[in-house]
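With one protein chain held back, the other chains of the complex are shown just where they sit.
Read from first to last, the chains carry the letters A and B; within each, the first residue is number 1.
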Amino acid sequence: MDSLKQLRKMGVRQILLQALTFGSVLASGLMMWKALGLVCNTESPIVVVLSGSMEPAFKRGDLLFLTNFPNEKFEVGDITVYKLPHQGIPIVHRVIEAHDDSTVLDQFLLTKGDNNPEDDKSLYGSRMKGLKRSNVIGRVKGFLPYVGYVTIVLNDFPQLKYALLGGLGLLALIQKE
Amino acid sequence: MHSTYNRISTILSHASTALMVLLGLVAATSYLTLPSAEPGTVDVKTVQVYQERYRPNEVAWVRFDLDADLRSLWTWNTKQVFAYLVVDYHDAPNSTLSANEPGADGAIVEGRKAENSIVAWDRIIRRQRDGRLRIEGGRNKYPLKAVGKKFFGAEPFRARLMYNVQPWVGLLTYGEAGATKNVLEWPKAQSAMQ
């Protein structure tokens, strides 16, 4: 009876310890993400390509590394990731027109997907004729193929996401050391 | 390393680290040993500016000759090269920048002098043997629209051939492969293109 109690006590302690380890892994991941965002001066320093509009340069599932330094102007030919105010999903397209305005220190950009026949004017909607700097999340600096495909699969099949999360959690709880 | 599962997971986790190191090495060396393209020639032959009916902005069409060799840009880490012809010019002072309509931002400032760069033509080059560009009498793929409504009166323009090297893994790089030798004047608009 006494030993059983002790065992249960140990169990709770063990479980809590596991939960703490799991939490610290998550927290350090988030920390690294935020630190990278700080260094690159962008809200999302790494994005996954979701559409084929930049093929053959970028395919679905490729990983892009972004920077958005305030003293660097965007130039034509740069590949930008931008988010429109009325749309949630960021878009990766190339700048084909850049109009700088020294008096208001802003830029007006027109973008186009390499694989699209038309530029993005129709995407912007009737109220916007061009992108402003504030619409742009960052400029693509680095490229790593395929690695982001996991997130696409997990998004397409949400059950898989829960199964994976549950499995990981279970593994973290069961595994000792 | 005591069980099958343990050995698989240890080896695979080491292997993924090793793969990242390998790709890092590839990216670093290809960035450090970056080739550049020999400067080619860019020649703008004709410029025509049109004022379409009921459209506020003038549109320009150019004819150009290109002669450039981008084959030197291919290394073991080159996925494709994006070549593009850029037209650069400054707007005339006091022209309005219509990219930013009053509804979108509201800030219309007098005396602005916008600096414009527009891609007139581009090409995705996927194979090294296609990297030899020789174009005569090429026409712009995209209409050059005067954001300040008019080209006439704007400062003379130049055109330059740029390239963007897209690696299999690593950093994207940019470079110039030729430009027009002298600046070119914008002509007066001809009215109503059919």
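Keep in mind that, in the parts below, contacts are C-beta pairs under 8 Å (C-beta built on N, C-alpha and C of every residue); 3 or more make two chains touch, one makes a residue touch a chain.
One rule holds in what follows: contacts and distances are computed from a predicted model.
Participant: Choose one: "Alpha-1,3-glucosyltransferase", "Signal peptidase complex subunit 1", "Geranylgeranyl transferase type-2 subunit beta" or "Set1 complex component swd1". The correct choice is the protein name in UniProt for the chain not shown.
Facilitator: Options "Alpha-1,3-glucosyltransferase", "Signal peptidase complex subunit 1", "Geranylgeranyl transferase type-2 subunit beta" or "Set1 complex component swd1" narrow down to "Signal peptidase complex subunit 1" for the missing chain.
Participant: Write out, one label after another, the shown chains that touch the chain missing from the document.
Facilitator: Hidden chain contacts in the full assembly come out as B.
Participant: Just name the one of B:Gln51, B:Asn77 or B:Asn140 that touches the chain not displayed here.
Facilitator: B:Asn77
Participant: If you put the missing chain back, which residues of chain B would it touch?
Facilitator: The list for chain B reads 1-5, 7-8, 10-11, 14-15, 18-19, 21-22, 25-26, 29, 75-77, 168-169.
Everything below uses one rule, namely that only the chains that are shown with their structure count from here on.
Participant: Approximately how many whole Å separate the CA-defined centres of chain A and chain B?
Facilitator: 25
Participant: Flag every residue of chain A that touches chain B in the complex, lowest number first.
Facilitator: Those residues of chain A that touch chain B are 56-57, 75-77, 79, 94, 96-104, 106, 108, 110, 114, 119, 127-130, 132, 140-145.
Participant: Report the residues of chain B in contact with chain A in the complex, numbered from low to high.
Facilitator: Against chain A, chain B makes touches at 23, 27, 79-80, 82, 84, 86, 97-101, 103-105, 107, 109, 111-119, 122, 124, 126, 142, 147, 162, 164, 166-172, 174.
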